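Input: a single structure, listed below in structure tokens.
Here the complex is missing one protein chain, while the rest keep their positions.
And then subunit A:
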Amino acid sequence: MSVQQTPNGFSLDDSGQRVVVDPVTRIEGHMRCEVNVDENNIIRNAVSTGTMWRGLEVILRGRDPRDAWAFTQRICGVCTGTHALTSVRAVEDALNIQIPENANSIRNIMQLALQAHDHLVHFYHLHALDWVNPVNALKADPKATSELQQKVSPHHPLSSPGYFRDIQNRLKKFVESGQLGPFKNGYWTNPAYLLPPEADLMAVTHYLEALDFQKEISKIRAIFGGKDPHPNWLVGGVPCAINLDGVGSVGGLNMVNLNQVSAIIDQVRDFVNHVYVPDLLAIAGFYKGWTYGGGLASMNVLSYGDIPDRANDYSTENLMMPRGAIINGNLKQVHEVDLRDPEEIQEFVPHSWYKYPDESKGLHPWDGITEADFQLGAKTKGTKTDIREIDESAKYSWIKAPRWRGHAMEVGPLSRYIIGYAKGDKEITEQINFVLKTLDLPVTALFSTLGRTAARGLEAQWAADKMRYFMDKMMANIKAGDSSTANVESWDPETWPAETKGVGFTEAPRGALGHWIRIKDTRIANYQCVVPTTWNGSPRDQQGNIGAFEASLMNTKVERAEEPVEILRTLHSFDPCLACSTHVMSEDGQELAKVKVR
């Protein structure tokens, strides 16, 4: 090809210089990205490759469905709980198990805690350094930083000039000793960084505060799940009993534990409201002109919805996190989404390293096939073991291409917020309007990398408020005499039908997550996970539609091809999650990413 039109409206041109960004680490090398830039350094073709086979589906075959959650939560190093929750929901759906109200409240609080936790950690510890330049922070005037802090967040107590001076001195010591610590090897002289030194210093300071604060949130999972990391889950409810008068941890959840959760929820709300969201607004104010990265967001977005208000009701009306699909940017129409309908969600593999009997057709996950087929196209440069340039006209990724009614979709916080906004959800609309008004931006500004980053922060705020709602709801329910947390009526496999199937879904921090299960003779016959990054990181499909990552990079101007901070900025805004599987300590450290310009 030279220039090619995709059905979903993009013009791909692979004639320019190829830039390859590949985190080729042996340790967690799961994603690679190649783009072509034209003579003005504008991205004209983008190719996203998942470089590792997850294969979780196959190791679950033949196992007890009640155990599946324990395996699925080991898929990932961050979002363990959301996989476990999705798994128990799938099994409960298959076996028609109703869970108690308290179990629903506890699960929601754990899921919301994960949302807030993940968004916070993502922003400060993965994404912030795409916008914030810690080296530039050395030039800041601590007094002016203090004034800036008090202006952007008057209620945050840590704002004295002395405080910022101390942090700046710590930072200076890193730099003067020739080491930048966590900030080494950034592109700190790149003109893509736009913040004044004071804003950089404020943000770096909050990087440290966030790292310190985030530990509180995980205590919520430890209290409800018995331990953390890897809390316990239970098909039929939650594994913790409620015994308000109990003492210590032996008698289950007591008032001491519940008061602790309640206090943490208040701290999360304070941190998000007084640090995270003000930082977002302050940083976004300087990057208003950087409008790249929208990709599919202005066209096709999808959410399964989550956070059922009443237990066991997974209808759209009962889900507090909105469900729906928007096609071709028509915000006036939000389509219903049905995870059971074989015509809606289908996975395609013409460009994925999998084999189907007929690859012109997609398969619904209940009928999904996971059979590896690694082969490279004729135009590949390099070898199977050292791919220098991938051939995207052939199979080129370990990620399948899921489609909703044939459309490539973006999932994640921005999708959820666009759908909530289109549906007129009161809280979401108010949050979005507040941000747009503060920054003096039109609604179309949402469809961008920054919009994605902002939606994540707003959702952390929303999640913290909803944790309070479910905490209060559960306390009222317990006081009314209901302390039930699990329904074990269908625990015995002898009560199960010979064959059944189910689907469980959540909205994980990074987007729509579904597990589809088939149970035969009390064992797992087929298990398919479609994870958020399967949607966003999807390769091309049969028709040539590009996926969300690919679309988001298109037409972005890169200041320096050899320092593609813009590519990282946009990919990071999705909080990409590919199988996090292994880490082996090595003597010489790890190579995290290579950038090659060819």
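Just so it is clear, a residue touches a chain if its C-beta (ideal position, glycine included) is under 8 Å from a C-beta of that chain, and two chains touch if they have at least 3 such contacts; residues count from 1.
Definition applied: contacts and distances are computed from a predicted model.
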Notebook entry, point to check: Which choice in "Multiple sugar transport system permease protein", "HyaD/HybD family hydrogenase maturation endopeptidase", "Glycine betaine/L-proline ABC transporter ATP-binding protein" or "Anti-sigma factor" gives the name that UniProt lists for the one chain left out?
Noted result: "HyaD/HybD family hydrogenase maturation endopeptidase"
Next item on the list: Write down which of A:A137, A:V152, A:I220 or A:L234 is the residue touching the left-out chain.
Entry: A:L234
Item checked: Contact residue for the chain not shown (choose from A:K139, A:R170 or A:K557) -> A:R170
Check: Of the residues listed, A:H122, A:R269, A:R416 or A:H515, which one is in contact with the missing chain?
Finding: A:H122
Check: Which is it among A:D13, A:D38 or A:D64 that touches the chain not included here?
Finding: A:D64
Checklist line | Where the missing chain touches subunit A, by residue | finding: 21, 23-31, 33, 51-53, 55-56, 58-64, 67, 70-71, 74, 76-78, 80, 117, 121-122, 125-126, 129, 166, 169-170, 173-174, 177, 179-186, 208, 211-212, 214-215, 218, 229-230, 232-234, 239, 371-372, 374, 384-387, 398, 568, 571-572, 575-578, 580-595
